[in-house]
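Selected chains only, in their assembly positions.
Order of writing sets the labels: A, B and C. Residues in every chain begin at 1.
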Amino acid sequence: MNCVLYTPAFCKTLVAGNYTIDCCMMVRKYFDDFVLEETRETYGRTITETDIVIHAGQTGDFFPHHMDAEWCKAQPFGQRMAHGTLIFSVAVGLTAGAINEVAMTYGYERLRFIKPVFIGDTITVKVTIKDLKDHKKPGFGLVTELVEAFNQRKETVMVCEHILLAQKK
Amino acid sequence: MNCVLYTPAFCKTLVAGNYTIDCCMMVRKYFDDFVLEETRETYGRTITETDIVIHAGQTGDFFPHHMDAEWCKAQPFGQRMAHGTLIFSVAVGLTAGAINEVAMTYGYERLRFIKPVFIGDTITVKVTIKDLKDHKKPGFGLVTELVEAFNQRKETVMVCEHILLAQKK
Amino acid sequence: MNCVLYTPAFCKTLVAGNYTIDCCMMVRKYFDDFVLEETRETYGRTITETDIVIHAGQTGDFFPHHMDAEWCKAQPFGQRMAHGTLIFSVAVGLTAGAINEVAMTYGYERLRFIKPVFIGDTITVKVTIKDLKDHKKPGFGLVTELVEAFNQRKETVMVCEHILLAQKK
């Protein structure tokens, strides 16, 4: 569930038009509708010990970095950290808003884990449209979204590019 | 996550106004904004064996109706069924769309479990504004939403009334 | 949880033989057997961060009230709280003792969430028989149980009425 704040002014106009504003599950945002530098932010998601334990159980990755608080005390980072795949999965989930009927995920590039995420850290995600270009297939274009995850100290913990294949109008 | 289908026409007008349509997390829907008989529907949520096992684990309710397929074969209903509290929790979760900054849940009334929900059934939820009346507290009103959960055969499985306490403009 | 059907006759012999009575899974408590103001209490159940994370995952309700510790710090309540549906589900699970072969849940009324439940709070539940009346169906009666959940400071966090449809002898 992503988070766009509709300003009160905007809400008023929608309500004036007799539509109640609620949550959209399905939209149609064409390649032509995307705007460079357009940005949106999500709410925070606190990464809990539970998330790490469940993710270890889901993936089979029981490395002591995640599961052994005593071993971690003796390392430079000092405490258990979240799996990179956990932060990536949660970030993608946070940015998944409405289903865009005319676009689909093409892939991900340049996924980097910049800083560890520890138990109790809260991450927020910002998505910025960084590139728009035609796809070799006629009638389609590729949209590149820069996805940045930050912790509560505003430090970048993860980045990647999300590539969308979108229909043209 | 609730599911309102914005017609293509409506989406076009919003997009023309240079707003991208995504998911709202925060809105301001005042008591005055609610309209009787206004209705919305959610997507379906398939109730899985996993949901029942996890809910038993969460609540400690291990009654054989939910946990013992052999015992259930010998009963009129013939197979394991979901906990009522599971269906209620999932239905409430499905209908939770945007956070309405100017209203809050007052309570629930008349919660009835009409038909059992079995593994593999898919439920959808419909919400209808049924009543609007002043609250004794000045500047506030009570909104009654009728919440109906249906299975994939369109049979009603659960109903309740969700009472909201909403600010007046 | 073991499963022995203790008829009143059998219970009498156990008591006569000076055995303390272990756990019954199946009983027959008729409408006539319920007594007004009869009361029972449950043990405590500490509500953990794990419970909240699992419940969010079960229901899809990821509101920041439950999932974003930073956002919560900026609110009057200051910290993450449990979902109302979590407390309701856990309370119902705590009060589910033996299976009463001659009664079934008719529904719930007046479900109110009085105070938030925070991570680390321990809830106990008290059930009091508040009303007994005939049901329109001959041979059946309706039993109203007042269900009250308290935290470790004895504050009421949740109340509701549980209505049972019970056979008469």
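Definition applied: contacts are C-beta pairs under 8 Å (C-beta built on N, C-alpha and C of every residue); 3 or more make two chains touch, one makes a residue touch a chain.
Bear in mind that the values here come from a model prediction, so they are computed numbers and not experimental data.
A.B. asks: Assuming all chains share one sequence, and 3 are in place here, what does the full complex add up to?
C.D. replies: Copies present in the complete complex number 6.
We adopt the following convention: only the chains that are shown with their structure count from here on.
A.B. asks: With centres defined as the mean C-alpha position, give me the chain A-chain C separation in Å.
C.D. replies: For chain A versus chain C, the centre distance works out to 39 Å.
A.B. asks: Can you check how far apart chain B and chain C are, centre to centre, with Cα atoms defining each centre and the answer in Å?
C.D. replies: 22
A.B. asks: Taking the mean of the C-alpha atoms as each chain's centre, how many Å separate chain A from chain B?
C.D. replies: Those two chain centres are 26 Å apart.
A.B. asks: Mind pulling the residue numbers of chain A that touch at least two other chains?
C.D. replies: Where chain A meets two or more other chains at a single residue, that happens at 1, 43.
A.B. asks: Touching chain A in the complex: which residues of chain C?
C.D. replies: Those in contact with chain A are residues 49-50, 53-54, 62, 64, 67-71, 80.
A.B. asks: So in the complex, which bits of chain B are touching chain C?
C.D. replies: Those in contact with chain C are residues 1, 45, 51, 54-55, 58-64, 83-86, 88-90, 92-94, 96, 99, 105-113, 160.
A.B. asks: Under the touch definition given earlier, write down the residues of chain A that touch chain C in their complex.
C.D. replies: Touching chain C: residues 1, 43-46, 48-51, 54, 120, 122, 152 of chain A.
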